[in-house]
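All protein chains of the complex are present and in place, except for one that has been dropped.
Lettered A and B in written order, each chain numbered from 1.
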Amino acid sequence: MSERRLMLLHYVTGLGILITGAVHIWVVFFTVPLDQTIWETTMLFDNHPFAILSVYRNALLASTLWLLLVFTTFHAMNGIRVIIMELIPDERVMRAAKWLLIALGVFLVVYGTRTILIAHSIR
Amino acid sequence: MEGKVVFTVFRHDPSAGGKPRYVSYEVPYRRGMTVLDGLLYIKERIDHTLAIRYSCRMGICGSCGMKVNGLPRLACFTQVSELGRTIKVEPLPNHPLVRDLVTDFSTFFAKHRSVKPWLIRRDVEEQENPTGQYLQSDAELERYIQFSYCISCGLCYSACPVVTALPDFPGPQALAWLYRFYADTRDQGGKERLEIVDRASGIWRCHFAGSCSQVCPKGVDPALAIQLLRRALIRG
Partner (left out) sequence: MQTLGRQRRKPPQDSSHLYPRGTKLYHVSRKGSGQNSRIQRPSSTVTVLKTMLVPVRYSVERWSYTLQRVTGVVVTLYFVLHVIETGNFIGGPTVWYVPPYDFAKAYYEHIKEFLHNPIFDVGLVVIGWMVAFHAINGLRLTLAHFGITLGRPSRVEPEAPPRSFSTLQRAIFWLSIALAVFAAVYSLNALMGVFAR
């Protein structure tokens, strides 16, 4: 993939993270009453309408979370690739880093998808 | 300010071996004295083996770039009175060292040449045997004129953190010159120019740290040129 396409995706995923991340932060943090903490509300298994696990039974919220996962994985892996390129401008190191980062990205998306699917299905 | 000023100067001769060292010289202060005046005093009266590069002494040739008190500056353009009593002078970073305060500019100039810093016209015949002037309105001139004030002093190249990391990065000077010609309505280089820097170690590695614009003695603002060039590249 050309550098131009990679960087364009970097900008696009960055904006995507802003939007889907805002939803995620709202779901987890902003639904907590001011006189309680997260541990007393959203982190309960199923006692509160905004308890983390019950919230993601909603398909729209689960999909937004999944998009956040994909965007963040790409943005983070590409960012690390750039930093490695600047710290160690060696051809072989770059090729190895590229494959390592792709592998890590695939693992994160697969494991995260599994988490979201199971959370979506727990009753 | 009166009395004496202490210049701490980097001394090293790579061809003679040995380790780099800092030597302190006391220089009497004169009103209006520049760092270059101080260095020339040292060279004339104290230590003639000090190697410095300078020419016009008035901030237009770009020869006397050095790191003064932590920032790349032109020695002839920097007043001692604005720096205080202790002045630390080092060679420009990011350029290989020749000796003492003199650095090698070959890579810098090679990168400058790589961006084709000349007008590209499709009709070369006409350019060689012109039939008239290339007319340009004031608005068209203002699109690039500030970037044409560059004196190739190399200060921006020294300040750029990406140049330190990536030797293949063109550097702010080359990129600003590229934009200067890209934005010039007389130039017909267009996409051919953009392709020169559209690579992994090219313009995409600029992070807008802005240090280049901060140290530029001529107000060229290469950071602005690079972001505008990037916009042109993104929009295709």
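The definition used in the following text is that a contact is a pair of C-beta atoms (placed from the backbone, for glycine too) under 8 Å apart; a residue touches a chain by one contact, two chains touch by 3 or more.
Keep in mind it's a predicted model, so treat the numbers as computed, not measured.
Chemist: Quick one: say which of B:R143, B:R186 or B:R199 touches the chain that got left out.
Modeler: B:R143
Chemist: In the complete complex, the non-displayed chain touches which residues of chain B?
Modeler: 13-16, 48-49, 51, 69-71, 94-99, 104, 106-107, 110, 142-147, 149, 159, 161, 164-167, 183, 207-211, 213-214, 216, 218-221, 223-225, 227-228, 230-231, 234
Chemist: Kindly note down the residues of chain A that lie in touch with the hidden chain.
Modeler: Against the missing chain, chain A presents residues 11, 14-15, 17-18, 21, 29, 32, 34-39, 43, 45-46, 52-53, 69, 72-73, 76, 79-80, 83, 86-89, 104, 108, 111-112, 114-115, 118-119, 121-123.
FYI, only the chains that are shown with their structure count from here on.
Chemist: Counting only Cα atoms for the centres, state how far chain A is from chain B in Å.
Modeler: 42
Chemist: For a test of understanding, state which residues of chain A touch chain B in their complex under the given definition.
Modeler: 2-4, 7-8, 82, 85-87, 89
Chemist: If we count contacts the way the header does, which residues on chain B are in touch with chain A in the complex?
Modeler: 162, 165-168, 198-202, 204-205, 233-234
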